[in-house]
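Every protein chain but one is kept in place in this view of the complex.
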Amino acid sequence: MTDAIAQFLSERFEYGATTVLIAIGTHALLVKKNLVKKMIALNVVQTAIILLFIAMSLRRGGTVPIIAPGAENADVIYMSPLPHVLMLTAIVVMVGTAGVAFALLIRIYQRYGTLEEDELLERRQ
Amino acid sequence: MISRFDSVVVRTAAKILVPFIQVFALYVVFHGAKSPGGGFQGGAMLAASIILTRFTAAPEISLRYLPDLWALRLGGVGVLIYAVVGLLPLLWGAPFLDYGALPIPGVHANEVRALGIEAVEVGVALAVAGIMVSIFDDLAPAGRRERPSGR
Partner (left out) sequence: MRFWAASVVVAVTVLLLLAGGSLPPLRAVDSPISRTVEAYYVENAIRDMDTPNIVSAILADYRGYDTFGETTVVFAAGLACFLLLRRPL
């Protein structure tokens, strides 16, 4: 049992760290009452997922995935370029999501005067 | 948030830095094929330079720099560039977004694809920069539109 945990921490440490971040973000998303805090927790979860994918792109002894001029046929180990591509899209989608979410929060505040979840549920009745 | 910053140091530093940030952003966009960078990174830096002027300079100056609705139009132009460059190969019978089928005279097929990649990166940079500045302009009215009524 303990050497399974030791092996997990030595080979797959980044998976554990990212799982902790996602757990913190999900807990805050479900438990906090203020809508802005929920939005920040969502941002934490998205950033943790981006970190997970970029950590998966590492290779032992690898370098940046840009082919140096003159070394086209050399035997160089490159880091994996695929998670970087996917995460560029994910970062821009994060920004778009945050923008629309804060626009909605501004409209909610203009209409109801509060951003706490329980007061909003009362004022909607 | 869009108002003249109080400190002379901050205003002067921003005034000096903004042109350098923009030149570096253009460098990052156009050298996306040879060095780290590309459309998204350069577009975010362009948006950062314009948002820096929005933060530090007076509204008359920063709105003259990029007027009120032009950021959204810039974003739309970026998406339009990407769509047009993608639809052009259809005129020559090739699938959508297949840049290698454009018969530019005297240029080898894989260099035509490199030119297609450059055009698409410019479109993506304009789209990302325009939309980021537009979201900032919408979220921070600073009294030019109605304030939250706060019941």
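Observations on the model:
Just so it is clear, A and B label the chains in written order, and each chain counts residues from 1 on its own.
Operating definition for what follows: a contact is a pair of C-beta atoms (placed from the backbone, for glycine too) under 8 Å apart; a residue touches a chain by one contact, two chains touch by 3 or more.
All values derive from a computational prediction rather than experimental measurement.
Of the options A:Ala6, A:Val36 or A:Leu104, the residue whose C-beta touches the omitted chain is A:Leu104. Residue A:Ala23 is the one among A:Ala6, A:Ala23 or A:Val36 that touches the chain not shown. Residue-level contact of chain A with the missing chain is found at 8, 11-16, 18-19, 22-23, 26-27, 30-31, 55-56, 58-62, 65-69, 72, 77-78, 80-82, 84-85, 88-89, 92-93, 95-97, 99-100, 103-104, 106-107, 110-111.
Taking the complete complex into account, residues 32-39, 72, 75-76, 78-79, 82-83, 86, 96-97, 99-100, 110-111, 113-114, 116-117, 120-121, 123-124, 127-128, 130-131, 134-135, 138-139, 141, 145-146 of chain B touch the chain not shown.
Note that only the chains that are shown with their structure count from here on.
Centroid to centroid, with C-alpha atoms defining each point, chain A and chain B lie 24 Å apart.
Only residues 34-36, 38, 40, 128, 131-132, 135, 138-139, 148-151 of chain B touch chain A when the two sit together in their complex.
Residues of chain A touching chain B in their complex: 64, 66, 88, 91-92, 95-96, 99, 102-103, 106, 109-110, 112-113.
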